[in-house]
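Structure incoming, see below.
Yeah, one chain of the complex is gone here, protein chain that is, but the others are all in their spots.
So, subunit A:
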Amino acid sequence: MAFPHRLDAPELPDFSMLKRLARDQLIYLLEQQHEVDKLYKVENKPAISSSEQLCFLVRPRIKNMRYVASLVNADKSAGRTRKYKVIFSPQKFHACEMVLEEEGVYGDVSCDEWAFSLLPLDVDLLSMELPEFFRDYFLEGDQRWINTVVQALHLLSTLYGPFPNCYGIGRCAKMSYELWRTLEEEEDCETKGRRPEVGHIFLLDRDVDFVTALCSQVVYEGLVDDTFRIKCGSVDFGPEVTSSDRSLKVLLNAEDKVFHEIRNEHFSNVFGFLSQKARNLQAQYDRRRGMDIKQMKNFVSQELKGLKQEHRLLSVHIGACESIMKKKTKQDFQELIKTEHALLEGFNIRESTSYIEEHIDRQVSPIESLRLMCLLSITENGLIPKDYRSLKTQYLQSYGPEHLLTFSNLRRAGLLTEQAPGDTLTAVESKVSKLVTDKAAGKITDAFSSLAKRSNFRAISKKLNLIPRVDGEYDLKVPRDMAYVFSGAYVPLSCRIIEQVLERRSWQGLDEVLRLLNCSELAFTDMAKDDKASSECLRLVFVVFLGGCTFSEISALRFLGREKGFRFIFLTTAVTNSARLMEAMSEVKA
């Protein structure tokens, strides 16, 4: 179990430098520059501090600016004067200053920037921690974060670059890549002539593959994320896991030896593994029985600490497993998974539709219901008009009328659409695809955008062989392919694309797939001519997910890496899952 890496697996670059960099910058900023002595979380409530100076470390959002402005104005009307400092991370936006100006506090506040964009969550996972990227870009069409992405890529290439082979797919990927290139040329940077450390970089837009992100996750790390929500690489396990009255914050990364071994496992294997582990541990403890004094001394001083720690971790994960089992192995969950698989494979659509309807009728969960509706829509190229209306009506009746706006959002993002009669669509489509080719990306108007995003999932699935043929039982203990992350039912589309492109070292032969993905003009390959890249570095791949990636995708690629001798490094705007995607699209009452 817990597949070891191949012996010849290449070394990952050291990303702890990024962490140190960020930490030092922050400490310098807060302590030295602004003499901050106490930290509070920015929440929408009055500041209680009596300090003479308030310092805000915020994302550049209008909402945050209004909060700051309201605080300043409250102080003013109370006749109180303090100094205010706003530190924007990763950068300041003009609109923020505008808001401060319009609220009449621009003169009272001084601004600063903290250009922090890359947080290493794990040895192979860097996150920009920009969950808002998804909604801002894919729903609102706001390109403000692209620059941040470009800066992050630039930082990567100055530290670990250059990257001899670049691939990408998606409008955002293309734009980011082009801007990044321009920036590199402009800076005429020192990376030229340096030996590359990482051989490939692959940029991928989230909207190329919504399906994978919408599926229920069944590998351990994904399940933990779906169930308990992992935040910045750590998770809060509540009392039901710790079996005490306190919650426990646990860092989840490769340093947790127990977790490291089970994170990529299908959940059905995890419990068995953990109990085996527990037995081993017990055996090691038991060894001390026959020890003499000297051996005992050795044992206590050297091994005991490690064993104890392992013991602690083991009990945490066993607790988490139990809690997940309680929640997920009920009849409901199996039905749910069955429905999802049916949707992915495209059979029993009627049955699945009534399952979803029942799901809504029973008010199981607004987010889950929405997710299933979206999954149905994408896999089926939109809902048939009758279902589209009735499901929406049911949903509004169950969860409240304000979701009318949610549906409008989902439609715009192409996540939940109505099947249009075939012929008229293609006419519009060809028109749209012409617009898409326009260099000034984003010229496509809102009205067309949802139409352009016909998902064609079924055809793609066939083309890329996403649904593995099952001969007999799929042995989840010994995975055959990346489909194991979805119980052998489905190979994640995003991962398959990456696999195919890496195999060919280009998009050659994938024209049909690209056409189906509506990305014919939005895929690119760029290879450096001089081949200074060592074979070692050619087996390292940076995968950049714009709009977020899921732990299932990470697990799948880790698996692919082991199979093919690659090692993947993930850079994502944020780690996401189906619930987060749906929440980003939801309109809730203020």
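Simple rule for what comes next: a contact is a pair of C-beta atoms (placed from the backbone, for glycine too) under 8 Å apart; a residue touches a chain by one contact, two chains touch by 3 or more; residues count from 1.
In the analysis below, contacts and distances are computed from a predicted model.
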Absent chain [UniProt protein name; select from "Vacuolar protein sorting-associated protein 16 homolog", "A-type voltage-gated potassium channel KCND1", "Aspartate aminotransferase, cytoplasmic" or "Large ribosomal subunit protein mL38"]: "Vacuolar protein sorting-associated protein 16 homolog"
Contacting the left-out chain in the complete assembly, out of A:F15, A:Y399 or A:W507: A:Y399
Given A:A22, A:L57, A:V105 or A:L179, the one touching the chain that is not displayed: A:L179
Residue in contact with the excluded chain [from A:R195, A:R389, A:K462 or A:R505]: A:R389
On subunit A, residues whose C-beta touches the chain left out of the figure: 62-63, 66, 93-95, 98-99, 102, 140-144, 146-147, 150, 175, 179, 182, 185-186, 188, 357-358, 361-363, 389, 392-394, 396-402, 404-405, 408, 439-440, 442-446, 587, 589-590
